[in-house]
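Here's the structure, in structure tokens; my notes come after.
Here the complex is missing a single protein chain, while all its other protein chains stay put.
Note that the chains are named A, B, C and D in the order they appear, and that numbering of residues resets to 1 at the start of each chain.
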Amino acid sequence: MDLLIQHLPALQVVLPMLAAPIVMLMARAPRLAWAATTLTTWLTLGVSILLVQQVLLHGSISYHMGGWVPPVGIEYFVDPANIVVLLIISLMGAISMPFALRSVEQEVDKAKHGLFYAAFLLANCGLLGITITGDAFNIFVFFEISALASYALIAMGKDRRAVMSSYQYLVMGTVGTTFLLIGIGFMYIMTGTLNLIDLAQRLPEVNDTGTIRAAFAFLVVGISLKLALFPLHLWLPNAYTYAPSMITVFLSATATKVAIYVLLRIIFSVFGYEFSFSELNLGYVLMPLAMLGILIPSIVAIFQTNIKRMLAYSSVAQVGYMILGVSFASTLGLMASVVHLFNHAVTKAALFMALACIIYRVGGVSLDRMAGIAKQMPWTMAAFVLAGLSLIGIPLTVGFVTKWHLLLAALEGGLWPVAVFLLGTSLLATIYIWKVVEAAYLKEPAEGAQPVREAPMSLLLPTWALTVACLYFGIDTSLPVDLANRAAETLMGGYL
Amino acid sequence: MEWLGLYNYWVVVVLMMVGFYIVIAQGNLVKKIVGLNIFQTSVFIFFISLAKLDGGTAPVYVEGITEYSNPLPHVLILTAIVVGVALTAMGLALVVRVHELYGSIEEDEIHEQDGKH
Amino acid sequence: MNQVVFLEPALAIQLALAIPALGTVLIALTGRWPNLRDTLMVATAVAMFTMVLQVLPEVLAGGRPGVTLFELFPGLRIAFEVEPLGMLFGLIASGLWIITSLYAIGYMRGAGEANHTRFHACFAVALFAAVGIAFAQNMFTLFIFYEILTISTYPLVAHKQNVAAKMGARTYIGLLLGTSIGFQLVAIIATWWMTGSLDFTDGGIMEGHVGYGMGALLLVLYMYGIGKAALMPFHRWLPSAMVAPTPVSALLHAVAVVKAGVFTVLKVATYLFGLDYLSNLWTTEVIMYIAAFSLLAASTVALQKDNLKARLAYSTVSQLSYITLGAMLVSQLATIGGGMHIAMHAFGKITLFFCAGAIYVASKKTNISEMDGIGRRMPFTMGAFLLGALCVIGAPPMGGLWSKWHLVVGAADAGQVLMIFVFMISTLLNIAYLLTPVVRAFMLPPTDGYKGGIKEAPLLCVVPLSITALGCVALFFIADPLRNMLAGIFAG
Amino acid sequence: MVAIAIVKIRNLFAVTMLTGIYSLLAASLFVVMDAVDVALTEAAVGAGIMIILMLGTLALTTSKEKNHGKGQNLLALVVVFITGGGLIYGTLDMPHYGDPEAPAHTHLSPHFTQESVDEIGIPNMVTSVLASYRGIDTLGEAVVIYAAAVGVLLVLGSGAVRRRRKDDPKANPKANGGEERS
Partner (left out) sequence: MNQYVVLRVITKLMIPVILLYGLYIQFHGEYSPGGGFQAGIIFAAGFVIYSLIYGLDKAQEAISPEAAHILAALGVLLYIGIGIASFFLGGNFLEYKVLLPDDHAGETFGIIGIELGVGITVATVALTLFYSFAGRERD
């Protein structure tokens, strides 16, 4: 057990990495591949939970890869800030696996299951690696692992547009990571180090140089591409719409969240609050972008007839909320952003899962095909409505917890108009969610539509697990709020 | 002339811009991948030029020599090149699939086939 | 009285909320057996009313029993506390539910509507929310139940699922959610931000924390944020909601939903702002004039409506403004009058709606112009209609007299002579639009050449409306204890 | 230069060849700058794998780029010039090429160049850094290339010749996965 505890940070990443090749070799036994993947994701979740425990008990953990003392070697670093993100990723990985069984069997060719799950594990491993590592270049490497795996997974969608959207994602994602690489290069030449903590200590000496400013700009733009910050979000709606259902669930809950975490790390921990907000006035750039990024995608979402696409646009808008919290440049705002990482992951995953249930039975989720579906799939639609309420931000759901803190942060900054804007935009969310509700509950099924049955238990249970989480954490807010609070304080405090 | 010392970087910057331009402006899917490649390779050259040390030699230990070029960027670029290949392979594989499904590798033609989306 | 009290108030409050919640589930589950389902519904209503009654003695004795369920963030609680105003609202909502549930069974079966189970389940949720609003200890709790009420009544409004119903329901939920999130929530959060509290406190929580300028703004936000009070120009939802089946209009849009609105107005005015603080805000008077305008304008519109339910809806808009106006007069008497009017108007208007529904069930008529001479074949219904109308008008021997009396005296007390005239004119308008149907029903010969004898609606429709009509009369005589209880608002 | 030619030329075979040449040029630049390991890799990759893959792609698709309107390129130019401007701005404050006083050469580099032989015991410092100091990076690298294999297999199938000949082409596993449209 001691051995286990000691190596937790390494295990967090190595477990899925180790399992991927093994699962790939199970090409002949899809069920076995699934079982092995499920086991791995749950073990990974176990590791995350143990890590949370360790961090809460003993404070931050630094793990020296290869036994080399940082900054010479690479360090894995777990503190209250990234532990939340680790938990989100491994939780979402674990919960989407039981769901995957039936959904993937229907959507992906059986012969490819081994590869499919291997790619899924690699994506999982990449995201965990990005989050846990304490080395700038290592972030880049893991970004690419998760990206490559996601490109392949998205291309597995049934619609031929899946391939094209995967290609677009690849081009934009690669430009993003290349920008990231340029930024890392600039930082390296001015400081001679790649270790994030070391960087944080050495940057202040040189941060009045153009090089560092350019580095900052390239890092922020590069990561913004990955996190789909408006107007760099163009890859996201297509990718989410055409990917296999289970992949949409997983990616929507994790991929952009991890990118946001990296952005937070860079802005707050590496460059520091002073440099980012006082010298470069990042807040003035992010706030309008965030507000536009909430407004425009929300409006676009209203006009979508494919519900998956509608929710994808809503995801872009939700990224706007998270960035808005960051742009307030206060502990409270930051905390709202971090808590929204968790809340939105749970909510959006629940929504996409409900859609996946409908896709499983009906075959598509255009507004027409959902007409009258509530009678045939009452449990699925009930979950959709509840999670939808959370997306809108109705009290007693997790969505409200976010909105509440964002509003308080806006008021704390004296930004009344922003507060009103925030509430106004939740009305936009109401409109698009309500369109679905109206179609599902009040419309009669189209002529000649085949009646369908309720989704199978293996799909329904994970959906409801997340839906219940939406409600539970909306009432007993202490766990996410507490973790987010610690995370925000850690980030604001920098690495020192 | 102080900026002469920076000349080397600027050549690389021009290369990067050319690559980046291809990525954005070209509608041919293969060319886009080529553009990405050029873009990335230029970044690699940029990194390697960071590592160069006047009077240093290749970082392989030889008795008596104390000045070596910085090995760290070399390592990073080794990794980055591999990543680049991986991405290229993946991108080209997708292009092949796109061609099979649409019969074209021109972006505008593909968008036409898919309607508005 | 003491014999029927067998529970601790705190437990009774929780049960009063738990019973309709449980009832919803049971109704949803027993949908396949209509008789069992309907029995369960009535049983739920009775059980709930019993629970609400358990709390009454302590409130009458001046106590304010309460219970805290849980804390969302430090200081932000989901908690309940019953004070006189809430007691009154709770009693009315749960008491009238029993009668309405009987009526609903008769109406829904008689009018051949579909989807009974969904209808009754949503109804139970709505009542759950109404009692939650009545008993809320703080603005946050109130807001949550306010939203539950909005959402749970949406399927009821859209019940018929035709184009008109859907459009009406869209207006309904759009306006109610829009105002509550766009204005009310802003105001709530701002209040929390500035005062650090959302608890309903005697004398208000604003004084000393919020400047008068900001307070003036907050007042406007609250008053328009409480869309259910139907202050013009955000009253459109109420006529839209009339596409719903009549029991919905009767209980929800004459009692639970709209009264939740004005109840919230009274609560906010007395317990968040406090009357003294309110009197220092320049917007108080502005809102008062707007309420006066709504009152007269809605009455005028009502006069022109031929559709009986639409006329009653505009009448409701007008009557709600009485209560808002009462709150804005910043006088204790007027506030008490507003509270009483909640009760009086509830009985009066529910009777009127029951009658409209009964006419529809019996003869499928909805327009007043078609109802000439209908009094002869439906004497009980139209008799009850007369009583209800008189109650709303405020004529003796109806309960409505007392609430109007207090409002007028309150206006005099506040020195707002103009408002006395407003009340007077509106009473005349009330008479004009409420008594014309009665006169036409009894005096004019039937236009459709109907000659036959009495053909009333089903018994389950007629009995409830008779009960509520008698209630209007009864209120005239028990107005004094009611007044005493409401005076407790300012005793604490 | 070669790169600019790539923009202009429409024959994709030529483009591929030029890319190869570009890679070789880059490789020789690497040698000039003392990065022999990198040069070897770039040569192997750029002139080897990359070309083979591209030719494979072109064989499977088409080698002619089609003519299309040139109207929308202005925006691209603006974006590119902003990026380039940012890069130039970034380089202005940089230490000069080869400057031994640059922080990059004074902070960690000495540890690698002076002590790695003692600590690790092998003369090629690049290998020491690669495999030991930054071992997890290299593991990541291996996983990346492995992920590419997984991805390409998912997208294109394994390309097994024998199996395909035996089976009916329609039932060929590689052809599935993407083709049934919803």
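In the analysis below, contacts are C-beta pairs under 8 Å (C-beta built on N, C-alpha and C of every residue); 3 or more make two chains touch, one makes a residue touch a chain.
Remember, it's a predicted structure, so these values are computed and weren't measured experimentally.
K.L.:
What are the shown chains that the left-out chain touches?
P.N.:
Touched by the chain not displayed, across the whole complex: A, B, D.
K.L.:
For the full complex, which residue in D:91, D:109 or D:132 touches the chain that was left out?
P.N.:
The single option touching the absent chain is D:132.
K.L.:
Contacts of subunit A with the missing chain: which residues?
P.N.:
Counting only subunit A, the missing chain is touched by 3, 7, 10, 14, 17-18, 20-22, 24-25, 27, 63-67.
K.L.:
Across the whole complex, list the residues on subunit D that are touched by the chain not included here.
P.N.:
Per the touch rule, subunit D residues meeting the hidden chain are 36-37, 39-41, 44-45, 48-49, 52-53, 56-57, 59-61, 119-124, 126-128, 130-132, 135-136, 138-139, 141-143, 145-146, 148-149, 152-153, 156-162, 164, 174.
K.L.:
Touching the missing chain, which residues of subunit B?
P.N.:
Counting over the whole complex, subunit B touches the hidden chain at residues 58, 60, 78, 82, 89, 92-93, 96, 100.
One rule holds for everything that comes next: only the chains that are shown with their structure count from here on.
K.L.:
Check B-D against A-D and say which one is joined by more contacting C-beta pairs.
P.N.:
So, comparing the two chain pairs, more contacts are at B-D.
K.L.:
Would you give the residues of subunit A that are in contact with at least 2 other chains, written as numbers and ranges?
P.N.:
Only 137, 141, 144, 148, 151-152, 155, 160, 163, 182, 188-189 qualify.
K.L.:
Would you give the residues of subunit D that are in contact with at least 2 other chains, written as numbers and ranges?
P.N.:
Subunit D, residues with two or more chain partners: 87, 91-92, 94, 102, 104-105, 108-109, 112, 134, 137, 140-141, 144, 147-148, 151-152, 155, 178-179.
K.L.:
Once bound in the complex, which stretches of subunit A touch subunit B?
P.N.:
Within the complex, subunit A touches subunit B at residues 137, 140-141, 144, 148, 151-152, 155, 160-161, 163-164, 166-167, 170-171, 174-175, 178, 181-182, 185, 188-189, 194, 238.
K.L.:
Taking the touch rule as given, give the residues of subunit D at its contact with subunit A in the complex, in rising order.
P.N.:
Checking each residue of subunit D against subunit A gives 86-87, 89-95, 102-109, 111-112, 132-137, 139-141, 143-144, 146-148, 150-155, 173, 176-182.
K.L.:
Which residues of subunit B touch subunit A in the complex?
P.N.:
20, 23, 29, 32-33, 36, 39-40, 43, 46-47, 50, 72-73, 76, 79-80, 83, 86-87, 90-91, 94-95, 97-98, 101-102, 110, 114, 117
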